[in-house]
Structures are given as C-alpha cells and as structure tokens.
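Below is one structure; the comments refer to it alone.
The block that comes next holds subunit A.
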Amino acid sequence: MRERIASHFDPFVIPFLIGMAFVLGYCLIAMIRVIAQLPKADRKRFLVSLITPKYIWINIRDIFLNCLIHVKLWKRNRVLGFMHSSIAFGWFMIILLGHLEVMLFVPERIHLFYYPIFFNYFVAETESTIQGSLLMFLMDFFLLMILSGIAIAIIKRFASRIVGMRRTTRLSLLDQVGLYSLWAIFPLRLLAESFTAHISGGSFLTIPTNWVFRQFLGNDLNALPTWWAYSIALCVFMCVLPFTRYMHIPAEMLLIPMRNAGIRIRHPRKGFALLEVYSCPGCGVCIDACPMSVRKANCKDCTVYLNRQLRRGNERRIEEISDKCLLCGKCTAVCQVGAQGPELRVAQRERRKYALSPSFAGINVRPMASAVVNGAGGESGGVLYFAGCMTQLTPSIRRATTSLLDKAGVRWQMMDPDGGLCCGRPLMMAGRSEQARELIAKNLEIIRASGCDTLLLSCPICYRIFKEEYALEGIRVVHHSVFFQELIAAGKLQVQREDGLKLVWHDPCELGRGCGIYDEPRAALAAAGEVIEAGKHHAESICCGGSLGSLTLSFEQRRPMVQNALDNLTVENPSEIVTGCPLCLATFVRAADRPVRDIAEVLDSHS
Partner candidate 1 sequence: MDFGFKLSPSSAVNLDTVDHARYDRLVRLEPDALTCIGCGSCSATCTAAPWSGMSVRKVILGLQRGRDDEVDAMLSRCMLCGKCTMVCPRGINTRHLILTLCRLNRKGEVVR
Partner candidate 2 sequence: MVNRTPVIAIIGAGIAGLEAARQLSALGYKPILIEKAPVTGGHVAEWNRLFPDMSPAADLVQSLEAQTAKVRTMTSTEILSINRLKDGYSLVLSDGNILICQAVLFATGFHLFDASKKEEYGYGIYERVITNRDLEQWFNTRHDARIHNPKAMGFVHCVGSRDIKAGNTQCSKVCCITAIKQAIEIKEEFPDAEVYCFYMDLRLFGKKYEDFYIKAQRDHGIHFIRGRVSEVGEAIDGRVVVKAEDTLNGKPVKVTLDLLVLMAGIVCNPDAQHYAREIGVAVDDDGFLKSRDNVASITESSRPGVFFAGACTGAKTVPETLAEARSAALAIHQYLSKRG
Partner candidate 3 sequence: MIYQGKQKIWADYQKEIPDNHWFYVRSCIRQNFFPASEKYFLKICRDMLGRDIYESEHHTTCAGIAYHCDTIPQETAMTVVARQFALMTEAGYDNLVTSCITSFGNYTEILETWREFPELEARIREDLWKACRREFNKPKYVAHASDLMYKLRGEIAERAQFQLVHRATGEPLRIVEHIGCHYSKMFPHKGVGGAEYPCVLSGMAEAWGGQVIDYPERRHCCGFGFRQYFVKANRGYSLSNTHKKFESMEPYHPDMIITNCPGCPYFLDRWQYVISEMNGKTYGQNGYGIPALTYEELAGLVLGVDPWDLGLQVHQVAVEPLLDKIGIPYDPARKYLGMDEKKIMTPGLPTSLKCC
C-alpha cells in the first residue's frame, strides 16, 4: 500500500472535477427550484415527509429498488432489467467501493473528491492482503457487470428487437453525446486500470488485460493518456447530463420521495410536472405500450416525446401531443419512473386559454331533483342509478342493468330517466375542470335530494369522477360490475353458467387503470361462463380507441386502434367480448367480428 503521487494530484482529474462541480451545482439548483415551485401546502407536506421515519424508509427502499435495481424493468423485460441494473448498480458499487478503499487505505484523503474515482492511479494496492484482493476482485467484478450492460445497450441501440423492444426512441444530438460518452466511460476505465494494474494491482479482469497490453504496449507512459481519457469521458457525460435524458438519474431520486409524499401535478410546467419531465429516462417503453402507436405516425405522440417537447418548449408539438392522447393511462402503467402521461397532458390542456367558456350555473335542476325525491317516495336509502350520457346511446345496458336490479329485488330509481346532466369527466379530460366543477355541483344537488345510500354507475367514465371528485360522504359509489358481483356472491342474483361460453373481459381504461377494478367483473362473469384473458389485460389492457380522452383523433385515425384492441381481445378466441363501458361497447360493436356486450347484458341473459 503506497501512495504513488506525492502531490496527491494530477492534472487529468481536472475535467472530472469540472464535470462533477457542474452537475452537482446544476442538480442542486434544479432541486431547489422544483421544491420552490411547489404550492405551499405541497412543499410543506414534502419537507415533512423527508423527516418522517416511515417515509425515510420507504424512500430509501424505493430509490434503491427503482433507481439502482430497476425492479419494474426486471418484471417487464429481463434483458433490459439486467442492462439497466448492471450499469446503475454496478456503477453505484464502483463508486461505493472506491470510497471504501479510500477510507480503508488513505482515510486522510477522503476530502479529495477524485480520489475514490481514480484510486488506482493515486494508490498502489497490493493484492496480497485479503482485504486488498477482495476489493480489487469486487472492483473488477462490478466493472465487468457494467461492461456487459453497456454491451447490451449497444446491441439494443442498433437492434432493439433483440432485446424485446419493437421500437425505441430516436435520440436527439445531445442525447447521443451523452450516450456515447456513457458508453465510453467504462471501457476507458478498464483501459486505464489495465494499464495501471501491474503497478497498482488488479484482479481477474484488469491483470489479464494488463498482461495483454504489455505484450505490445510495454510502456508505463500509456497509462496516463487513458486516465485522461477516462476523466474526460466522465466530464463530458456529466456536463451534458442536465441536457439529456440522463437527467432522469438525479431527477428520479427526487421524484420518488415527492411521489411518496403524495404530491400531484398542479401546474403544467412547474414543480412536480417539471420533475416528472426530467425524470423521464427516454427509454421508450411507452411507445410500444401506447395504443396509438399502431399508426406509425402516432409513435411521436407518446409520453416520452411529450416529455422531450416539454423540455424543449416546442408549444406546437406539446399541444398536438397533449390533445391527441386517449388518456388511457397505459404509459403510466408501464413506465419505469411512473411518469403520469395522462395527468401531464390534462395539465397542458388546463393551461389553454379560451375566448369562450361554458357556464352551467344557470341550469335549473329543481325538476330533476324533485323527480328523484318523488321517486324515492319518502323513503331514504336505496340505489340511485345514473346511466349517464353514453349509456343513452347504448340503451341495452340500461335495460339490462335495471332488469338485474329488479331480479335482485333491489330498491332503485333512475337519476336520469329522461337524460340528465353530464358527470363532468369529459370536461375534466378536456382540461376544463373549472366548468366540470359547476356540473358536479348541479349533479350533487340531485343526488343529495334523492336520499339514496348507493350511487350506481354503468359507465366507468362517470364512475371515476363520482368517486374522485364528488363529495358523496355517506353514499357508496359503485360500478355496476362490482355491484352485480356482490349480488351474485350474496346469492341475491342467480346466474346460470353456460357451458362452452368463453368470455373475454375488456378492462375499460377508466375502470381498470383508472379505478383499479379488475377482479370483480371477472368474478361476476365467471358465474356465467368461462373467463379467458386477452393478450394484454389488467393494467396492461389496450384502450378500445374510442376514448373521450383524445380530443383530436378522428374517427378514421381511431379505426386501426380499435382493430388492434379487438385483435388483442380475441387472441384466445372468445365467443363473446364483454366490457363494462358504454363507450367501449359502442366502439367495439362497430368493428368486432363477434358479439360484444356489456357485463350487465351478459348477466341479465343468464339470470
């Protein structure tokens, strides 16, 4: 063990120091900015969470699992998982071990930032001690791990299909600089350590390479340029990092505790939204996931590109991407960092200025309210069934639902027998939440007047907003699929199972990903027939393509999306497609090659 450089310094560390100073400074300022941009209540909440022991533990665990190990990615794609975790975790370990070495061998140099990074240049270590050989072994081990990850990354870049990705993002120029410098860092480190191994020691990787190099480059002077190159590669990477997708590395470490603290997007461009944008690693998993991507032209409208355009401030494209999206939430479901594509888009829509804003304050709901009061006949409790706008275009759902309610002997009445007001969710999706609130207030008046204890919805679009935005304390808001499942389970509804009936359940976006309801409809359907799964299902189900979320997609543009969703549903050749959303139903019916029915219709015809 000896220090090789008496001055403990060599000029080649300067690039690294510049890069390090820049990136740390940048991230610090960015972090302060993001936190400062949060609304006051959110900021307080976040800062409190940082010192709450429960959150500290969750945050550390999440950061470790997500940022270093990439657990989500492992679940999704092992090759990609390995690639990412080998680089992230390997690099983390190398840095950690570097510090360990410094602390163990030259604790007096711990204040020098560059010492742990360039340890082998400054300190010659002997492998004869167990301590030393173990550390050197681990160093080589993690370096090899990183290099294997880098190798996969290179393969992925040129042939993404090999690693199981149909499409990957197209990189901007700076992203390319970042990428190539990142690729360069570790081979250069290997070279540097290899050239230095016969002096400073090495292990199973560096010693053989050292030996190979010495056969034809037998000059110690070769070592210094490689250390320079290694340092410069680090410098380049760190200097471009804030301007590339690699910004997700520091951003995500802030995003995780913020999300754990329950912070939501409040401003389209500031605070949490800004952090989410920077947390996007640009991996492009959302491209394949996005239902719009069946049209090649729409690949550029996925969340990864929204984040990129938000960084660039390209307003035209931001608007285009924000308005086109179906808001199905699939990108969030597959996203490694959990970027909320739909919420981010709705926030952009919210920001829009209008010359004319609707107003519903003048609607007189008294006739509708008194109708439900009369309908209740002086009794409180009972079910109030709100069919909603879309169900009026699919009267079969309403008929089946009311028929089932009668069969189960439930006391019920319609909230909108002759059409009612819209629930407000479509306005919310269009970014007009202020106007939606006016409708919410009006609908609340009617619901409260009815004295019901359960509000039944056959439309997941309505269901979601009634659940999330309506102040309905004391009233249970339930989707009909759940309600009927309970009635079946309680034996109040007798459903005959039909042999040979193969039903596939289409998870409507608003019901599944939106409200987390996956199992009840399947359980209810199982009473009527055999439930089989679609190619992609549960959180990864594919939007029907009819979503109200998209503002701009035309009927023609949606057609291939509908077909793709249907293809996914019919993988196992079901005899019938079943859904729980009138909009999905209306969308599928037009294009399906087999019967499509609402869950209520299926249950009604089997009871």
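Here is the rule we use: a residue touches a chain if its C-beta (ideal position, glycine included) is under 8 Å from a C-beta of that chain, and two chains touch if they have at least 3 such contacts; residues count from 1.
The set was built so that all candidates are chains of the complex that A comes from, given by their letters.
Please read all numbers here as calculations on a predicted model, not as lab measurements.
A.B. asks: Every candidate listed belongs to the same complex as subunit A; state which one touches it: 1, 2 or 3.
C.D. replies: 1
A.B. asks: With touch defined as at the start, can you tell me which subunit A residues reach candidate 1 in the complex?
C.D. replies: 323, 352-360, 363-364, 389-390, 392-393, 418-422, 424, 426-427, 430, 432, 439, 548, 551-556, 583, 586
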